[in-house]
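Reading through the structure tokens given below for one structure.
A single protein chain has been omitted from the complex, and every remaining protein chain is retained in its original position.
So that you can tell them apart, the chains are marked A, B and C in the order they are listed, and the count of residues begins at 1 in each.
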Amino acid sequence: MSPKKLNLKDKYKLLTRDLDWEFSYEDRKEAFPYEEFEGIKITDWDKWEDPFRLTMESYWKYQAEKEKKLYAIYDAFAQNNGQTNVTDARYVNAIKLFLTGVSPGEHAAHLGFAFTGRQMGGIGARVAAQMQSIDELRHIQTQIHAMSHYNKFFDGFDEFNHMHDRLWYLSVPKSFFEDARTAGPFEFMIAIGFSFEYVLTNLLFVPFMSGAAYNGDMATVTFGFSAQSDEARHMTLGLEIIKFILEQHEDNLPIVQKWLDKWLWRGYRLLTLVAMMMDYMLPQKVMSWQEAWELYFEDAGGSLFKDLERYGIKMPDYTETIKQEKEHLSHQAWWIFYQYTHAAAFHTWTPTAEEMDWLSEKYPDTFDKYYRPRWELAAEMEAKGERFYTTGLPQLCQTCQIPMAFTEMSDPTQVSYRESIYNDERFHFCSDPCKSIFDNEPEKYVHAWLPVHQILQGNCGGGGLDKVMEYYHLDDGVANLEFEGSPDAERWKEWKGVA
Amino acid sequence: MTIRALRDDYHGEFKDSLEKFGGAQLVYLGWDKHQMFCSSRAFPLPPEMRFQELLDNVMPEAFGQHPEFNQIDWNKAQWILDNSAFQPDHSKSLTELDIGHKSLLRLVTPELTGYKGAGI
Amino acid sequence: MTIEIKTSTMKPIRNTYAHIERRFGDKPATRYQEATYDVHSTHNFHYKPLWDQDREINDPARTAVVMGDWYDLKDPRQFYYGPYVQNRSKMQETAEGNFKFFEKRGLGDSIDSSLREKIIQLVIPMRHAEVAANLNNMYGTAHGTGTAVTQALIFEAMDRFGNAQYFSKIGLALDGNTGDSLATAKEHWMSNPAWQGVRAYCEKTLTIKDWFEAFIAQDIVLDTLINDLYYRQFDEWLTQNNGRDLLLLMEFMQDRAKDSQRWSDSVLKVVVTESEHNSNQVLAWISTWRIRAQEALEPLASALLGDKALADAFAVLEKRLTKVGLNC
């Protein structure tokens, strides 16, 4: 008997979907207890369309091949002192931000997908989430290994995980992922699986990695593209999950729309870090934040939302605000870090004259008018030997936890202040979407660990700034402050043989 | 405003309520159209602090780095407290002036237009 | 500016990350160490889980077992993602070769019908049991503490899903890719009395709330017994009963079980030697689950291998427990 030829779809069905069974001895709800409280109605898990059809054996095979390639490059990079090939030591600060701000998020995503990969009732969806979970573990680990060599030659990497739980600006990504993980399984899937992976990670990874390529950073570009190859699978899962939920029951639409409105905004605010990285931190620029936003969100995201219209999904109202903010975001963000760099684990600097010209060209309507003068003021102060570090602690947005630095788009010189009063206490927000996220679930967000308030309550080492720096494991004069004159800058000059 | 959670009694603890600040209350201070300071800032202040003390002791710490700080005419300064216009009696305390925990107090100086007149 | 590099000045300013240095001293670290230690977030959590408001999102209290340092649960194989997938990739290559050989040589045709039926009735349904193993290990990944153990748990989870697929492939190899054997096997899983105990046990494990208890019920109690029954005793039985060719198709599961046992032994040992509290707790779990396992496996073991088989498997479990200092 010659065996029947099975095509990929049939084979995958037999090897995966058919493995589940109806419980007879226990209540299935006891095994999957979190499936209902969010209000999502699933009537038939069998309608799940597998977004990709990798069996474990193919998974091991292809992933092993990717890993082999990746680590061969890491080894070569270390053996050849690859860190000396980057365009300039300033560049390295972008990847410090990556390791401290992005990589721990990969681990949080790993745990979150493990949760949904355990808790969703349908085996097709579970297995896809499980594969994403183990991929995310891959990402944190390959990133730690990629940065391991940089850590031996630059400051600001060595305390990345201690800082992740404590340092003020790292509460932005930390709270983002914890917000998703503390939600139910379906919200997590819409938050990270769809909104973040599908709509926004291209904006995180592709510019970072092209930036790495432009700036001679072989280690980062390699892990980045290698991670992106998993990302392509993740995106497919994200798209499938939203379609699936929407097709299951019409009552799911308003819930999903609310989650989309929340998570696209949360994700966008998180990407503020990427915006400033692209426009200010790369010595050799790739494209502006505005251009990246247009290419990866407005264009690609636009097609996506057109596709989702059939289910009744609407692009969030605030996308108009984002459209205007794209000309302001990176400048406002870098200004925050420029003046608080004494409490940050990377260096900042004023843009050079050529860089400012590039910014004028990329942002003709905003840079010269609103932002060039800031850098002129900074340069003036620096020339007087009074490099500007601001005093005190910033007011933070209760939701996104970024300092209240964003401005009204109707008047870009006016800070945008929003507030809500809940149970007689006042809460502050940087924007309408951050306010409405809070207003929808105040009992969740009152519990946010806001770094500034924690410092002022004495929970971060107690006492003055020096105690807080100790709590952060941030040695003054090493990983923090202005780039010029930093130990990083001095070592770089020594390597390059310039006085 | 109801949250959907596994249990109906889900609640978060207020992480920043007044009693957690050791007798102080938080006040946020901002200076409109002076974006040299990237954002308004948070100060723990005694509720019995007089407004005049705030002007004398806190404002310089908050905004003294600005080149225009010395040009502020405090008698002409305008104020916005929690999004409403506000005319403080300098001899009164924060509590008496209804400057509460986590209140946002904004200084407005229309005659000072910031560095190079750019709102900085 | 010259781009010539002075290699003499190219001295590292530190050997590894600070948390690794605090644990292991100021020397170059292994990739396992850097990828594993202290990766779990431990402080300053933001929100209460909507599904578990009494605990933090990462909370050691999700098990009754208490560890001073969860990173003591080191994986003796030192698997982080890279070595894990590369190791399994090699194993699957062998398995792939075995399956191809089996198919190409038509070895399925030479298996007599009673043996074929036995495999379909009593072996292929394992594909469902492996799904429970997948979920129980995934549960530990999601709720456990410390990357040392949570990463090993997800490797185990993915392995077990792989096992489920390999068991399914055995079915396909026997039914000429029609899938008929899988449908029949599922009927056995659902209603053959030989399987109902195991199925009830699996369903029960999926309702466990404490992730370390799930590890005990699954990876220690049930797996030790199943591994002995299927990968030792049934292996011998096949050798003696004209089923050698089928061993080719079981090789992956057999090798993998050995590899996994080194890890689970070590986890168990470290946890019970940590404190009397832990060993008492673990013993309490074991005594509950071994009684359930006894009931669950009796009909299956008898049907597969005869009446004495389960006692032999329990002797192996006993030995395993004694080795880590657990005297039941």
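Structural remarks
Keep this in mind: a contact is a pair of C-beta atoms (placed from the backbone, for glycine too) under 8 Å apart; a residue touches a chain by one contact, two chains touch by 3 or more.
We adopt the following convention: contacts and distances are computed from a predicted model.
As stated in its UniProt record, the chain not included in the shown complex is "Monooxygenase component MmoB/DmpM", which appears among "NADH-quinone oxidoreductase subunit K", "4Fe-4S binding domain-containing protein", "Monooxygenase component MmoB/DmpM" or "phosphoenolpyruvate--glycerone phosphotransferase".
With respect to the full assembly, the chain omitted from this view is in touch with A. Interface note for the absent chain: among A:24, A:87 or A:229, the touching residue is A:229. Across A:286, A:397 or A:434, the single residue that touches the chain missing here is A:286. For the options A:161, A:195, A:210 or A:252, the residue in contact with the chain missing from this view is A:210. Here one chain is not drawn; of A:52, A:318 or A:422, the residue touching it is A:52.
Although one chain is hidden here, its contacts on chain A can still be listed: residues 7-9, 51-54, 58, 62, 65-66, 202, 205-206, 209-210, 213-214, 221, 225, 228-229, 231-233, 235-236, 239, 286, 299-300, 302-304, 306-307, 309-310.
Methods note: only the chains that are shown with their structure count from here on.
Viewed as a network of touching protein chains, the structure reduces to a complete graph with every chain in contact with every other.
Nearest to the overall CA centre, using the mean of each chain's CA atoms, is chain A. Counted by C-beta pairs in contact, the busier of A-C and B-C is A-C.
Mean C-alpha positions place chain A and chain C at a centre distance of 32 Å. For the pair chain B and chain C, the distance between mean C-alpha positions equals 57 Å.
In chain B, the residues that touch at least two other chains are 3-6, 10-12.
Each of residues 33-34, 37-38, 184, 444-445, 447-449, 454 in chain A touches at least two other chains.
Residues 33-34, 37-39, 184, 332, 335-336, 339-340, 369-370, 373-374, 376-377, 388, 390-396, 403-405, 407, 413-415, 417, 419, 423, 425-428, 439-450, 452-454, 456-458 of chain A are the ones touching chain B in the complex.
Within the complex, the chain C residues that touch chain A are 1-7, 9-10, 12-19, 21, 31, 34-35, 38-51, 57-58, 80-82, 85-86, 88-93, 95-96, 103, 106, 109, 127-128, 130-131, 134-135, 138-139, 141-143, 147, 150-151, 154-155, 157-159, 161-162, 164-165, 168-169, 172-173, 176-179, 182, 186, 189-190, 199-200, 203-204, 206-207. Here chain C touches chain B in the complex through residues 47-48, 50-53, going by the rule given at the top.
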